[in-house]
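All protein chains but one are shown in place.
In order of appearance the chains are A, B and C, and numbering begins at 1 in each one.
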Amino acid sequence: MSQMTVIEAVRDAIRGEMRADPNIFIMGEDVAYRGGVFLATDGLVKEFGDARVMDTPLAESSLAGIALGAAVNGMRPIAEIQFADFVWPAINQVVGEAARVRYGTNGRKFAPLTVRVPYGGGVRGGLYHSQSIEVLFAHTPGLKVVAPSTPYDAKGLLISAIRDDDPVIFLEHKKTYRLVRGEVPDEPYTEPIGKADVKREGGDITVITYGLMVHYVLQAAEELARADGVNALVMDLRTLRPLDRESICAAARHTGKVLVVQEDTPAVSVSSEVLAIIAEEAFFDLDAPVMRFGPPELPAMPFSPVQEAAYMPSPEKILAAMRRLAAM
Amino acid sequence: MSQMTVIEAVRDAIRGEMRADPNIFIMGEDVAYRGGVFLATDGLVKEFGDARVMDTPLAESSLAGIALGAAVNGMRPIAEIQFADFVWPAINQVVGEAARVRYGTNGRKFAPLTVRVPYGGGVRGGLYHSQSIEVLFAHTPGLKVVAPSTPYDAKGLLISAIRDDDPVIFLEHKKTYRLVRGEVPDEPYTEPIGKADVKREGGDITVITYGLMVHYVLQAAEELARADGVNALVMDLRTLRPLDRESICAAARHTGKVLVVQEDTPAVSVSSEVLAIIAEEAFFDLDAPVMRFGPPELPAMPFSPVQEAAYMPSPEKILAAMRRLAAM
Amino acid sequence: MADSINTSKQYLPDGLGPDDLLDMYRTMVLSRTLDERVWLLNRQGKAAIAASAQGHEAAQIATVRALDPSQDHFLIYYRQFTVMLGLGTTPVELLSGFLAKEGEPMSAARQFPLHGAHPRVDLFSFSNVVATQLPHAVGVALADKMRNSTAVTTVFFGDGAASQGDTHEAMNFAGVHRLPVIFLCENNRYAISVPLHKQMPVDSVASRASAYGFPGVSIDGTDMLGVYEAVSAAAARARAGDGPTLVEVNVERLLPHTTDDDHTRYRPEDDIAGMKLRDPLEITRDMLVSRGLLTLEQDAALRSAALKTVNEATDTVDAMPYPTVDTMYDHLFAEGGAR
Partner (left out) sequence: MADSINTSKQYLPDGLGPDDLLDMYRTMVLSRTLDERVWLLNRQGKAAIAASAQGHEAAQIATVRALDPSQDHFLIYYRQFTVMLGLGTTPVELLSGFLAKEGEPMSAARQFPLHGAHPRVDLFSFSNVVATQLPHAVGVALADKMRNSTAVTTVFFGDGAASQGDTHEAMNFAGVHRLPVIFLCENNRYAISVPLHKQMPVDSVASRASAYGFPGVSIDGTDMLGVYEAVSAAAARARAGDGPTLVEVNVERLLPHTTDDDHTRYRPEDDIAGMKLRDPLEITRDMLVSRGLLTLEQDAALRSAALKTVNEATDTVDAMPYPTVDTMYDHLFAEGGAR
């Protein structure tokens, strides 16, 4: 066991898997000598050389497409999109191609491809270094989408993603990189893709969330318990496709009151689907309407600090929403 | 008034607007002498010349980006994506750029851009000529997304889209092009973007849908009334962003039982949002859990006819779902 | 641009004997016959859609003959009918794609004809989205290079595909890493209805290779031997570690873009008349006749043999069932999930 940040856990997972499997390689912009703009791959070029830690030209569509081609020819690429905001040029190759390789060849070809995507805001990133981009991936049959919140989950889920024989979109919240620390086993281990995790037990209300928001919700939940005596169950979705319907419904039934918190804008989003699942399957167990809390329906998120803070969900705003739900 | 098909209504709308405003022009692959692969722009090059009905190179990202550039410089381009399946390369320019021009310049620049996107299945299109691609657009602040189902709505909404000073994604269901006929006024007229439309009144159950499915639902509703004496209210969303929350909730309250039917796969989709809106706002007025009906969570949709039919929602399958709801 | 080509009458490129020439021609004839049948089946309402290789046959057969199917990779698009036959796909297999029948070998008829992955050689095409295959090919070649394989990857694309961003990005990456890729452009001067001069401001796609630091050759795609030599040279370069080559074969699209198209809407009459003079079947037949390798009687026999094969294949495929619903759910993910 070591204390690690999220980014250290990411690096640790990659390093361990690359040591174990020579077919794994990293490709992306600035991943080699720069070590990635967030240093996720810091030091790896020294250990593995620049053929396995490969700086690519500035071109995300082919980055994804070339990784895909290598994957169907026996390699296990880890492609890094430098910022989630620059994943749009790669959509055609990821959503249109990678997601359909196995299905479209009736199982003859497949793509063991991991696409790492640092996303999210609250980092003074402005409109183009703050985005949440999960919706389309979470919608797309043929993809798996993972979004861990803790160092432990980041390492275990990234190892699962790398070992998965199908494309996995691995979403790393940039703000958690250095903010969140925790115990992480030194050995490789896997966490299951497709399983949500209860990060806090509670019997009064249920809050479902993922990514950075897990930590904000946990903070708010502590305050709610302390100040109001209301105990919130906090569920971390961890995987956005496939969603863990069973755990979501169980958590909803457990308290009868559900709030979904998300950093992404709400309309047609992951939180929509969580609400829909609950409305479909746990309707009779609800004591109050399901609620959502997220940012305003505006492009993510102004660079100026006061507006950025107004846009981003915060522990305080989430606490207020939890109080509204508890009072229902 | 004339009897028109959907594609004739589309052509009629474009022709009328181009006659009225010299700044409007069309660009896309094969739109000029070929008249578009569906003949949506048939004959227009003759009337307006090939500078205003412009065949572009095969390159969707720049098609969208160049249209955007022309739009911010005073023109009103109508960009045609030949098939929705090929819109992915344009995502970066549409979702990343066009949607944010006005917001990102604090209102100094804006983009009166219409992107026409023929989408949908049931046309023996296989995995890559059948897709529903609305999710990401419907999620994106700064875009408006329109999806008419009838010739009347197609003409009125397309004129609204062309006259709108912001980017509008205009989704035309390929199968409705020649299948659906109706009365269309000869003069230009507008239908409001953002307003759903009740296509059939009914007091027992509510079915909310859009696109081709409107017609399948209407067929099923007739049969349900005839055979079971159950009367369905059928709502056509018509606009997918912004969704008409008010009308959706009113229709849900009216019957207390709601089914959402959609051709796109359900997870994290427009139907998720409709269910979420109802769960949030009309919870206490529901008599049964909200229901969804859509295709399986697989890439759209096999080319072989038996499997295509199994994949696509049909009037029969929808009728069965309506019966399940009515029986609750 | 083209390397000088030996046009002496009896000249044969390295690696090809007179029998090979005849065999290649036989495949071209079979391709043409089958291709015509597919269009007929479309007109009869049996085949939903078809593109055609008519006009591209010589270039396609020459390309595959210059390569080594036991190790090489082929990334195709919807027009590589003759490539598939040349690599051993049977007429029954190909037809089963157009009729979307069970047992279709590339995708179990989930996809349009010619899409999916081949059961016996490494030939595949994931999607209908033009130019996506170029980055795939570069990735395939990158994997080969990483493992010191001697395989060569050939990726086919059209003149229209050359406009896509993916084409640029793929060539650029292949140039940077000197990957063993042959970029095989079948330039038929049309992307559906869009003629070359509206697609690109230069006359040849091959001239763009210099922007990526590797050679480009532009050759007559009706000249089977010329294409064979150009692709052989490109393959030798690639296997020697010298990197990519762009080979542009100038061909005619003798039919409309697909069965859904009508090219009289947009092709000038003289263009249509002119293209007919460049039918690779006739050109190749004349070449074989002039070399004394084929008589017109033998040609007629060869054509009726092809027709017989195609007739039998049609009957066989007609009788095949469609895939059933239960298999529709297979192969979304690996069974059992992670390895």
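We take it that contacts are C-beta pairs under 8 Å (C-beta built on N, C-alpha and C of every residue); 3 or more make two chains touch, one makes a residue touch a chain.
Fair warning: this is a prediction, and the values are worked out from it, not measured in the lab.
Note that the absent chain touches A, B, C when the full complex is taken as a whole.
Screening A:85, A:134 or A:280 for touch with the missing chain picks out A:85. Touch with the chain omitted from the figure is made, among A:1, A:58, A:227 or A:320, by A:58. Residue in contact with the omitted chain (choice from B:26, B:40, B:68 or B:290): B:68.
Taking the complete complex into account, B:166 is the one of B:30, B:166 or B:273 that touches the chain left out.
By the touch definition given at the top, subunit A reaches the unshown chain through residues 29-30, 32-35, 37, 55-59, 61-62, 85-86, 88-89, 124, 126-129, 296, 298-299, 302-307, 310-311. Taking the complete complex into account, residues 25, 51, 56-57, 59, 61-62, 64-75, 77, 89, 92-93, 96-97, 100-110, 112, 141-142, 144, 160, 163-166, 190, 193 of subunit B touch the chain not shown.
Of the residues in subunit C, those that touch the hidden partner chain are 163-169, 172, 175-176, 178, 197-202, 207-208, 210-214.
Throughout what follows, only the chains that are shown with their structure count from here on.
A count of contacting C-beta pairs for B-C and for A-C identifies A-C as the more extensively joined pair.
Look at the CA centroids: the one farthest from the centroid of subunit C belongs to A.
Between subunit A and subunit B the centroid-to-centroid distance comes to 30 Å (mean Cα coordinates, whole Å). Residue positions of subunit C touching 2 or more other chains: 107-108, 110-111, 115, 127, 129, 165-166, 332. Residue positions of subunit B with contacts to 2 or more other chains are 61, 85, 88-89, 127-128, 298-299.
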